[in-house]
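Heads up, one of the protein chains got dropped from this complex, but the rest are sitting where they should.
The letters A and B name the chains in turn, as written, and every chain counts its residues from 1.
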Amino acid sequence: MNPQDQHGRGHPRAKNRRSRVLGLLAAAITLWAGLATPLDPAPQRAEAADGRKVLTVAVAQSVDSLSPFLATRLVSTSIHRLMYEYLTNYDPKDAHAIPGLATKWTPSADKLTWTYTIRSGTKWSDGKPVTAEDAAWTFNTMMTDEGAATANASYVANFRKVTAPSPTKLVIELKKPQATMAALDVSIVPKHIWQGVTDFSKFNNDKSFPIVGNGPFVLTGYKPDSYVRLEPNKDFWRGAPKFDELVFKYYKDGDAAVAALRKGEVSFVSGLTPAQSASLENQENIKVNDAPGRRFYALATNPGARSKDGKRFGDGHESLLDEKVRHALFMAVDRETIIDKVFQGHAVEGQGYIPPRFSTYFWKPSASQELAYDPAKAAQLLDEAGYKKNGDGRRVGKNGKPITYRVLCHATEPNDKAVGQYLKEWWGRLGIGVTLNCLDNVTDPWLAGTYDLAFDGWSVNPDPDFVLSIHTCDALPATPDDVGATDNFICDKKYDDLYRRQLAEYDPAERADIVKQMESRLYDTGYMNVMAYPNAVEAYRTDQIKSIQTMPEDAGNIYGQDGYWSWWSAVPAASGESSGGSGSTGVVIGVGAGVVVLAGAGVFLAMRRRSTAEDRE
Amino acid sequence: MTTEGTPAAAKAGPRTLARQRRRHLAVRFWKRYRTHRAGLVGLAALVLFALVASAAPLVVGSDVSSVTGAPGRPLESPSGEFPLGTDRFGRDLLGLVVWGSRVSLLVGLLAAVLSVAIGALVGITAGHFRGAYATVMMRITDWFLVMPALVLAIALASVMSRSLGTIVLAIGVTSWPTTARLVRAQTLAVESRPYIERAKALGGGHWHIMTRHVLPNVMPLVLAQTTLMISSSILTEATLAFLGLGDPTVVSWGGLLQEAREAGAVSSGAWWYLVPPGVAIAVVALAFTLCGRAVESVLNPRLGVAR
Partner (left out) sequence: MTADAASAPVDKAGGTALAGPPARGPRARTGASYLRYSAGKVGGAAVSLLAVLVTSFFLFRLVPGDPVKYMTGGRQVSAEQLAAYRREFGLDLPLWEQFTSYCGKALTGDLGTSYQFRAPVIDKITEALPNTLLLTGTAFVLYTALGVFLGTRSAWRHGRLGDRLNTGLALTLYSVPSFWLGLLLIIVFSVGMGPVPGLFPTGGMESGGKEGFAYTIDVAHHLVLPVVTLVAVEYGQTLLVTRSALLDEMGGDYLTTARAKGLRDDLVRRRHAVPNALLPTVTLIFVNLGRTVAGVILVETVFSWPGLGGLFYQALSVPDLPLVQGLFFVFASSVIVMNTLADLMYPLLDPRVGR
């Protein structure tokens, strides 16, 4: 400890002390060596010591609420899908509506009354029977209580009355015909539990576990930003899930989640970057699932924000009101490069509004209307529109000032920032400036219309009604003070007529045809320019998950499906393949870690004690 | 301060005298500084980085940051063509690290200057004008001192639009109180000296005293403080950029790290994306710290720490 014994006096304690330190050091070294040795190169298995099969899913998004009346985030609604049955579900093969809680649903002749037959004999996880009354109560609560309407008000907006004449019969009366009645993605909650709730806007359903439900899983534990645990519902009518436990575990950092997958700490990771998926591709026991996604990734232009009462607001650039300019801008966007460089092949080039995955509704522009990449033609279009270059090579607006567009991007979305840099250079060559305005929360400029262009993207449901509805004039806010359902203030009469027709069309083929006409119209306006359909890039451990249902069945995705298919269907890998005893490895490491920490504290205390002892000499 | 001037050359005019004294001081400063090996190493590193940053436009040019003109495939590992590999766009990382040094150094420098300028202003005025003004200013200083600076900087940076100016401002206005305290103490010490009394008696106004007597005497301290502050400003800049609060179209070291993380470089083993910017940050921060410590120990030999 004290090598500076200048006076050369004998130091009886020095040796003592040194040996003690050496002992501690030795202990520490042994510990660390001990940490390393029992580690098998084979990954740990995500299974508890007692051999329970646990399926662990890495998630990043925080749960906003466990109450289905409040939750809007994908992670929360996905979990609700597992906890509560909806009236209907979607077939995993082609996403057509199939029975869920309801076994049958029929419209009346005047299209205004729908009658659902509720499955008999199913039970809530506390043993009480599930009846039509539960469903009626759920819908009625959403229609009458403002707090309960927080998340899903749009589903019941067109409902006139909901009744349950018998335990197996649910009747919904509508104000106007609605073709989407087999696509009501609403969690039906147990009335006997929920009727005691006084304030739905504040009740988060996260205080007493297990949470009573009737889905394939029962939620048994939740710790914010740590985990959500679910156990299989043994009495689930479609059959119990095969894993003994399903855990959603939090990794705020994508890299941490991937690393955990490599080690076998988690069974499944979604949202991989191209680099991550490339590095996992050749990994043993890991399967990368690169599936066509359900999202479109678009460049929206501000068509001049307005409300239904005709008032205009916002400050979108006036040049964008010219269709030629919008077309020119999109023609200067090299979609192939975006797919190749930004998505590195994990996306499909954008065409129509609805991704090709939904083949019923997928539409492509004809050769004559297609806005293919052609910067020369784009420059020509801009010249024609009267936006010519000035002496500095900058195009000037009608007010004589050089044009600079503000592009709104999500700071949390790496692709926005990457594509934004390309736009800056592509449009720069056209003579147009770009300011990339990246925000954590774009809601305010978005709703106020204070942007010129924006990165936009929506997940499309098997029934496209919602993503179509957000471009109708009806979705505009009533006044500038209201918030409309509109996406970016598009209001086009031709599109609206088509929208009304498809909503009242109960024949699927006819309806699909009208939807395609809508997509064609939307493409021509140049307000929503779809650049790509990003793939869902996910990976899972094959030594933990033997098989899992993708949706659609061929080349489909796993996380965020329309339904509970993936987690419900997952079959655990046989334990024979396990490296064995890894649970204890974890414990050994843990003990080691704990001891190291304690040793550190011990050294500190020992020093303190020693110095006082010294002083007593 | 280390010297009260030399009792020499009474015949020379006061200006010449002052200039002489200053030159003398500078020489002495350098002589002492030279004895600090760590300080010299830091200084050498800084000179090197300054050269690299100022030569960057000639050596690599702004083309390195162009995404459409990227020469390689995304995330290529180091090779003869790309000594440090490529980034997520296929740009040459060596070039980007060199190019990024400009922004990182500039932001670090400006933020530190802003911070020290605020600190010096508050410190000198609070030391010179006593009374209510000083009390209020020092209350504010104390209050800023207990504010968690990083939290405050994050809050400020997210309030304003994403730009370099925002970052400079966010760092500058949250990191000045330490300087203010140091400068005030020094000002009080200077003003208690007899020649200030004399200057006052000869009719020197507040402005005269503060700029002609106090400022030259606090200047060394301010310089030392600036050097140290640059180090922490560079780190804070990297931190803010890493948290996604920087301008995404500007290449900086912190921004590169954030891009690397977003691209998944950590888990896909693309260490070349992650290591060089971090090393650059650490080396520059360390170099400024070493210089700052050396300067401080020259000015205040009693500390005798950095040797």
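Everything that follows uses one rule, which is that a contact is a pair of C-beta atoms (placed from the backbone, for glycine too) under 8 Å apart; a residue touches a chain by one contact, two chains touch by 3 or more.
These numbers come from a predicted model, not from an experiment.
Screening B:G69, B:P148, B:G165 or B:G205 against the full complex identifies B:P148 as the residue touching the chain left out.
Across the entire complex, the residue among B:H128, B:R181 or B:H213 in touch with the chain not shown is B:R181.
Summary of contacts with the chain left out: across B:L43, B:L110, B:V222 or B:A285, the touching residue is B:A285. Check B:T166, B:T187 or B:T239 against the missing chain and you find that the one touching it is B:T239. Residues of subunit A in contact with the chain left out of this view: 1-7, 9, 35-36, 39, 41, 48, 54, 62, 64-65, 70, 72, 146, 153-154, 201-202, 204, 221, 223-227, 229, 245, 247, 249-253, 255-257, 259-260, 262-263, 265, 412, 440-441, 443-444, 447, 475, 477-479, 481-485, 586-587, 589-591, 593-594, 596-597, 600-601, 603-604, 607, 611, 614-615, 617. Although one chain is not displayed, its contacts with subunit B can still be listed: residues 38, 115, 142-143, 145-151, 153-155, 158-159, 171, 174-175, 177-178, 181-182, 225, 228-229, 231-233, 235-236, 238-239, 242-243, 254, 257, 261, 266-267, 269, 271, 274-275, 278, 281-283, 285-286, 289-290, 292-293, 296, 300, 302-305, 307.
FYI, only the chains that are shown with their structure count from here on.
For the pair subunit A and subunit B, the distance between mean C-alpha positions equals 42 Å. Touching subunit B in their complex are the following residues of subunit A: 253-259, 262, 272-276, 278-280, 337, 341, 344, 409, 411-412, 414, 417-418, 420-422, 424-426, 436-440. The touching residues of subunit B, when paired with subunit A in their complex, are 66-70, 74-75, 88-90, 158, 161-162, 244, 247-249, 259, 261-270.
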